[in-house]
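Every protein chain but one is kept in place in this view of the complex.
Letters are used for the chains, namely A and B, taken in the order the chains are written, and counting of residues starts over at 1 for each.
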Amino acid sequence: MNDLPFLDLTLFLPLVGALVMVLIPKRWEALLRLAALVVTTATFVASLGVLASFESGTPGFQQVTELSWIPEWGIGYITGVDGVSLWMIMLTTFLMPLCILTSWTIKTQVKPYFILLLTLETGMLGVFSSLDMFLFYVFWEAVLVPMYFLIGMWGHGRRVYAAMKFFLFTLAGSLFMLLSILYLYFASQGSAAAPTFDYRSLVGTPLALEVQILLFLGFFASFAVKVPLVPLHTWLPDAHTEAPTAGSVMLAAVLLKMGAYGLIRFGIAFFPDAARLLAPAIIALAIVGILYGALIAIVQHDVKRLVAYSSVAHLGFVVLGLFVGTIQGMSGGILQMLNHGLSTGALFLLVGALYDRRHTREISEFGGLARSVPVLAGIFLIVVLSSLGLPGLNGFAGEFLVLLATYQSYGWWVIPATFGIVLAAIYLLWAYQRVFHGAVSIEANRNLEDFRMREYVMFVPLVALIVAIGVYPKPFLERIEPSAKQIVRQLNDASVIPETRGLAEAP
Amino acid sequence: MQGALTSPVDWHAIAPELVLTAFACLVLVVDLFLAERAKWLAMPLSAIGVLATGAATLSLVGSERTTLSGSYEIDAFALLLKGLFCVIGFIVLAISFDYFRSGIRYQGEYYFLLLCSLLGGLVMSSARDLVTIFIAIELISVPGFIMTGLRKGDPKSNEASLKFFLFGVLSTAVMLYGMSLIYGLSGGATRLDRIREAIDGSGNEPLVMLSVFFVVVGFGFKISAVPFHFWAPDTYEGAPSPVAAFLSTASKIGGFVGLLVLMFKAFPEVADIWRPVFAVLATLTMTVGNLIALKQRHIIRLLAYSGIAQSGYILVALALIDPSSPGVSRQALESALVYIAIYAVMDLGAFAAAVAYARRGGTYFIDDYAGLWQRSPVLATLLTGFLLSLAGAPPMAGAWAKLFVFLATINAQVYWLAVVMGVNAVIAAWYYLAVVKRMFFEAPELEGPVEVPYFLRAVMGVAALALLVVFIYPPVITELAERSIL
Partner (left out) sequence: MAALAQEILFWALAVMMGIAAIGVVTSRNVVHAALYLVGTLMGAAALYILLLAEFVAWVQVLVYVGAIVVLMLFGLMLTRAPIGRANFDNDQRLMSALTALAVFGVTSYIMVRAFEGQTIDLTRETGTLTSSIGEVIFSTYVLPFEVVSVLLLAALVGAVVIARRD
């Protein structure tokens, strides 16, 4: 069983599926939907293989595949997982079938829609599993294109504006990352035998502090846009709000994590000194993000926009955890990445379900829905509670660890961060109350259809997972911790190595 | 000096040129006997000629030979470029067919001129001698002047032709003046390796600088580098669109080949003098080209300005050459070759799609591309592929082209140029995406399906597929380029 390359299978199944779907005539919409569902489910099953063969307790990379790609430049096809990427991959494959299900309501241009979603999945999985910097960059860029079309063609309202903004913001950020990657490549040339883009050889390349800071900022430019950190977040509300439901779910649950993942995997691991030095500033930005996102969320009158801003706040917690410099913080941050993916993904799915019923997202258009759609309301409540970090649900474990770690390392800085949780409770519960409780003021809300079979299929596993992580986070944390420990050690132990090189004398 | 008998011509070495010349003359003669309705037969004949030339080029693969006292060289570099010129020729023929069959007289003459210009490209690839380089660049340009003016009834075409001609002649004069100075400086040598030796020890830095400067200015016009680019957009717009496609690829690449050969073979010792010139040219070319492209509403003009910006990336390679570190120079040249090859295919693809659309139910105005996706999914997808490639986004080969130039730039430690390229890549993405946005995100304003001729569709499909394959497995092109450095 261990012989099967589950990781590569997971990675390319969606792409192969997309290619096969190109051959299906576009009139056969039912078949296209079904094919997409089958492919994504098969991908999820394959990723379960990755999970099953994952050995917890080891910090390094597992299930590594190494193939030569462009040998001349030391570019290879190298993939592998560790505790950081494992849950991101699982999250992606888990949410994808749900996204396909929620897209049952897409009626126009069905064929390209599903093909793009599948291509997107391969792109995202590639980002999380690449161990070659060039491969990583290619996947990173490859995610842009399908997402651009998904937002632009099937989005709402100002979709064109949102799509262009999304594309250009991300592209601009990623070009700085590219420059940093290339610099690193040439800087490593001296220490490694042959020049390589292999992540594992690049880690630990000795660099002078000022070079580290410059390169770190190069990566940071790309990741901070994706995460997003205030003030680089302005693309997010537009993109998340205007995207079709599946697009929003993927954006919030996975694409934002790509930024956080990049910060851990590359920002911290490559440039520990720079990361340590800049940590207070980044933490300050994260806290500003927590408060800013929450405050803006309170005043939103569009449910989807509210959820989008809540993401800004939640990702602030993630970044906070990553940079406080303790194992609890790191593990909590990584767990919080998974949690946010599940909760916010679920929130977007629910908002999509509401939109499908009422074709509006204005909070004032709703009210008293709990009476007409009790099941939807119940599920919504569970997800809201998980999102605001109620003990016993998934959001609690991650946020608690992060806040604890912040208190230990940064003392009173924890107070504004904690205040963010209070604000989250305010905007989420207030919005919930306005949508589901109170009197039914609009006639259209009286006779809405409650959950259908398809929606039960979507939400039962989701809620089960939300509860499972909340009650028993151990299996998740024990796979994260060894890798988190290793990264934190890199962050804290590494010091400027005597044999350093400045910008001028690099090869 | 060797007599005619002591240095026999290596006929096999110049077989591609001979085949192409034969076919060019054949096209001209056959055209005389064709009825007006059958004039289009010149195109298949030319296509066969280009294919035969390609075959002759392939028969030389693996051999390294020089002929004509070392002034004509067949090496991997020359063969790669000859092959590329054949590909360009074939695609341009495919684009031309529909356009010329139903619009313009003088089909036979057009195909003859096209083949002549292509011959110039083939000669340029092998030329290692000042005289041959000069004749080659002229053979590339002169038929271009006439082809540009083939839409005789249209004042725009006349203006385009005249503008192109005047700028072309001016640049030739400047270039020739520079070349004659070099000839004098090197004591009467025309072969590039002799010039290199002579210049190295001449001690006449200012005069070398002046003559190299004149040559670069002359070539600057040919490759439409800013600030010598003024003719390009008007010429492209006024010319028959297939001719514009040809000018923006074959003609431009011919100029680049000449420039690369000269800089690498004749002037590497004085690289310190001209490297900054190319850095400035590259920066200006990219930035100005992109900024003006932002405002274009006519697809051919957009492609013209974007082509100007694209040549900036090739100029970057010339700004990196450093004779004291062969690794850096090698990489720079390699990245330039990869860029040239990929650029030719993607740019022609975009032109092909634009021409196909304009001839079959559309216009050249970008506004009229709205909703093309709904009218012709195939054409919209293909054009998107080419535009994404030009923008340097996955999953097309253009991404690698840009990445390799970045790689070479970082390796040469010219960081500021890398930043300039990065900023330009984002600007360029904006206007390429603006076309994509129209095609996919907006509702169609024009009605009716767009029926692209099957042959053109097949050629575009193969081009797009090639770009995709190169993206997935870049060694296809990188190893070729690696083996083909001068």
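Please note the rule applied: contacts are C-beta pairs under 8 Å (C-beta built on N, C-alpha and C of every residue); 3 or more make two chains touch, one makes a residue touch a chain.
Please read all numbers here as calculations on a predicted model, not as lab measurements.
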Query: Shown chains touched by the missing chain?
result: B
Field: Options B:15, B:45, B:68 or B:253, residue touching the unrepresented chain
entry: B:68
Statement: Of B:106, B:430 or B:455, the residue that touches the missing chain is B:106
- request: Touching the absent chain in the whole complex: find that residue among B:65, B:152 or B:297.
  value: B:152
Message: In the complete complex, the non-displayed chain touches which residues of subunit B?
response: 1-4, 7, 9, 14, 21, 24, 28, 68-69, 71-72, 105-106, 109, 112-113, 116-117, 119-120, 123, 129, 131-132, 134-136, 138-139, 142-143, 145-146, 149-150, 152-153, 161, 181, 185, 204, 206-207, 210
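What we mean here is this: only the chains that are shown with their structure count from here on.
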Query: For subunit A and subunit B, what's the span in angstrom between their mean Cα positions?
result: 43
Complex contact set, residues of subunit B against subunit A: 388, 393-395, 399, 403, 406-407, 410-411, 413, 415, 418-419, 422-423, 425-426, 429-430, 433-434, 437, 440-442, 473-475, 478-479, 482
Field: List of subunit A residues in touch with subunit B within their complex
entry: 69-73, 134, 138, 141-142, 144-145, 148-149, 152-153, 159-160, 163-164, 167-168, 171-172, 175-176, 178-179, 182-183, 185-186, 503, 506
